[in-house]
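Can you read through this structure? Questions will come right after.
One protein chain is absent from this view; the other protein chains keep their places.
By written order: A, B and C. Residues from 1 in each chain.
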Amino acid sequence: MMQSLSGFIAGFWQFIASLWPEPLRLVLFLGGIMAFVGLNAAYLVWVERKGAARFQRRPGPTEVGYAGLLQPIADAVKLLTKQLIVPAGVDATLFRAAPLMVMAPALMSLAVIPFSDVLSARNINVGLLMIFAFGSINVMALMLGGWSSRNKYAIISAARIVSQNVAYEIPMLLVVITMVMVTGTMNLSDIVKAQAGPFWHWNLFKVWVNPLMPVTFLIFYICMLAETNRAPFDMAEAESELVAGAYTEYSGMGFGVFFMAEYANILLGCSLATVLFLGGWQSPIGIWSGVVWFLLKLYFLVFSVVWIRWTFPRTQFYGLLNLSWKILIPVSLFTLILSSAMLKLIKPFAA
Amino acid sequence: MKSALKEIAVGFNSLITGMRITLGQFFKRSVTLQYPHESLKMSERFRGHIELVKDPATGKAICYACKLCERACPSDCIIVEGAKLDGAKKRSVTTYQLDFTKCSLCGSCVEACRDGAIRFSHDYNLASLSKEEFVMDLFKRLETEREEEERREGKPASAVPVAVKPEAAQPAAGQTKVEVK
Amino acid sequence: MTEKADFLTGDVAAGQPPRETFVLNLGPQHPATHGVLRVKMTMDGEYIVRAEPVCGYIHRMQEKMGENRTYAQFLPNTSRIDYLSAMTYTHAFVGAVERAAKIPVPPRAEYIRVITSELNRISSHLVWWGAFLLDLGGFTPLLYAFDDREKILDLLEAITGARLTYCYYRFGGLCNDVDDSFIKGTREFVAHMRPRLKMYRGLVTENIIFRKRLEGIGPISQEMCRKYGATGPVIRGSGVSYDVRRVEPYSAYPEFDFEIPTFPGGDSMARYLVRMEEMVQSLRIIEQALDKLPAGPVMADKVPRVLKLPAGDYCYAVEAARGRFAVRIVSDNKEIPYRVKLRTPSLSNLSLFEEASKGMLLPDALALMGSLDLVIPDIDR
Partner (left out) sequence: MNPAVPEIPGDSPLKAAQAPAEQAAVTPAVAPWPNPLAHLQIPFRAVDYEVKGYHLEVTVAPGEVVAVATQLDKEGLALDTITGVDWMAEGQMEVVYDYFHLAKPLRVVVRTRIPRDKPEIDTISGVFPGANWHERETHDFFGIKFLGHPDLTPFLLPEDATYHPLRKDFVA
């Protein structure tokens, strides 16, 4: 009995030791991703404020640090020192859990994003599936945040969030299915590898596989904006209608986490768009591929998100749903069918 | 179907136009002024709070407390007192109290004045932590200014200096004035 | 695209209580109400069953103030009723007194009044434009509008000494003449503003998101405008070309060639387009007035220092940026008016909101409210 137990422990140790590099790698990468997301979420706020200022012809933050670079840190300190007020009558558990539930999925999903061919925390073969599985938690968290606040504005916002996210998840998944069919894999690393070569090998430009590829990208991009509740689809926050939407009752870091999660989600969405359509870490000229290219593409997309936010007014709610159900879903279905047909036609020749 | 496609195309085009316009603005110079570091010069006719005008000959206030301004004021924010000093032909002002908290800067007082004894100041950096500091005695202010000037020029002070606490309402003197446009 | 809840309005029309409603208290501190207006909304989900504006949060009893000070002393108050079109409001009061006291106004003063009033109208419309876009969730246009408005304010500050509450007109003329730099600056502004309006068009007016939010939303019929006494861009957006400058011409307006922009849609978009087109027309008026600006004094010769209007009542209406603003002075031959009535356009324009917003979605109702261009002190006085 004792012998078998020690034998088991020894075996377990041997097992762990054989795996040793892998857990270390994982811990390092997860730490790295958390730092990356934290830093990005903070500094994307700076980018947003600076960008908004430039679009509106003002200097933006200038006072804290050079060009206001320490502003996000000052903001974070301010938010941390503020009291997290839990209003009377709210469901305190859900109210406190919601910000965490918003942040966690974004962090988790980034673990499978391949920043370069070696830089990825976990290279699993259903990475895409995992991202979308975690993506749906995000919606639930926002809804819980709005609902548990017991505030009329927050509840209206929660209802909006659910219908908006449900509506946009469908075309987004249809587009992703198209991409999975085109690349033949759900492993994000392999999807990037399938796009190796100069820029016309990127999925965005693979018009011989699917002539509507740019449209597909556009649908993905729109859905990404809607899923992250970004302008012009910021129905959930809608500050001129719903005060602050689901975040109305949050104060201090509770609000701060929601705010950071928004940027973390943008980061995730843009990373995914980069991987699926823009060839990930592949360089546009076919040589010197690496993480720099990934970040360049990622930040270009992030900039475009900021650019769009400071250009357009908010959509009307039924306009938003109409866009999804009447335009995006039919078109994405069509591209799905088209590319599968094209694949059937092309495959025999390619093989 | 055709009209729907056209609508999508037109709509998409309008979005692109909008984005092009904002991007065009992105690279232009910013139009704002970083206020505490730089400030605007007020125009000639700027209506700040009022101040008494000095007679260049005597260095004292022109005002002789005729109280026209007091009567013209719609908000009752001016109290003027005057007295006939020994040996003077005219009355002269002894108190000119402006309650700036009530003043609506309408300028009726300046218009009512027949002798040009009051004018608008160009101060606009008026901020204070207490309401009382906006009840200013313009006469005392003028006298203090005059005495300081005389002291600077080395003349003996003509009158016993009145202890006046520094007006917090006055703007910082050394502020850079930047001409814009 | 009016996606009203038919089932709901049907219920209300039949006098049955809607299934389950809740009261949403919009304001008095709410980002969309531009000031301290409160709207008590009975909602069914996001559909409005009844939206009842509650006014008076910044009531100052301007009319009582008019009864205890002289005409000249009340003059500064007129700038503070609708602080965005201070010039036109002063014009109405000054006009009423001039009409009663039979004070002739020199032509140069009338021309300058027109120029400054129209500049003020543009600046008011620019603020509305920015704030309206803010209601719709677009922040950047506000800053562009304020950039242009700043130019107007600089011009007006140089001649009046104030940036918002000008108090520039006097009984019988103006307090100051304008100088050449103002005329030059105004010409430059007109030249600057035309391409800017084109830019606004590209950025906002033609934007598909914006159009989808406004077209067909919040229709107000001609009949409703008439029944509620709505004026200004609201009634012109319903296809009635009612403009005080045309119907009851005052000042130097008959001497200029301009159009009254009218759009028949009655929806928020029509009201939007009316205001955008009005800015173009105002630029036209300013240009003509500058060209024709006569020389001469800007103040009538014999204006009594102490004004006593003959007993009776006197009205004077002007077209302010928000519509018809009328002053009624009842005099009993004393230095102080017996009664001053201020008929403000925003009050009548808002009074139709309750009827017009029935069955609308919350964001649409806020767009409708934005398109009415409310200035709350103008309602509360």
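Operating definition for what follows: a residue touches a chain if its C-beta (ideal position, glycine included) is under 8 Å from a C-beta of that chain, and two chains touch if they have at least 3 such contacts.
Values in this document were obtained by computation on a predicted structure and should not be read as measured data.
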Under the definition given at the start, what are the shown partners of the omitted chain?
C
Out of C:R50, C:R187, C:R246 or C:K308, which touches the unshown chain?
C:R246
Where subunit C meets the chain that is not shown, the residues are 1-2, 55-56, 59, 61, 63-64, 67, 96, 99-100, 102, 205-206, 211, 215-216, 219, 225-230, 235, 239-243, 246-249, 254, 259-267, 269-270, 273, 276-277, 280, 312-317, 324, 326, 328, 330, 338-339, 341, 343, 347-348, 351-352, 355, 380-381
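In this section, only the chains that are shown with their structure count from here on.
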A-C or A-B, whichever has more C-beta pairs in contact:
A-C
How many angstrom lie between the CA centroids of subunit B and subunit C, rounded to a whole number?
29
So, what's the distance in Å between the C-alpha centres of subunit B and subunit A?
53
Which subunit B residues sit where two or more other chains touch them?
15, 18, 21-22, 25, 31
Which subunit A residues sit where two or more other chains touch them?
55-58, 310-312
Subunit A contact footprint on subunit C (complex, rising order)
1, 3, 22, 24, 30-32, 45-46, 133-140, 143-144, 147, 203-204, 207, 209-210, 212-213, 361-364, 366
Residue set of subunit B touching subunit A in the complex reads 8, 15, 18-19, 21-23, 25-32, 34
For subunit A, which residues count as touching subunit C in their complex?
52, 55-58, 152-153, 156, 159, 231-232, 234, 238-241, 243, 310-319
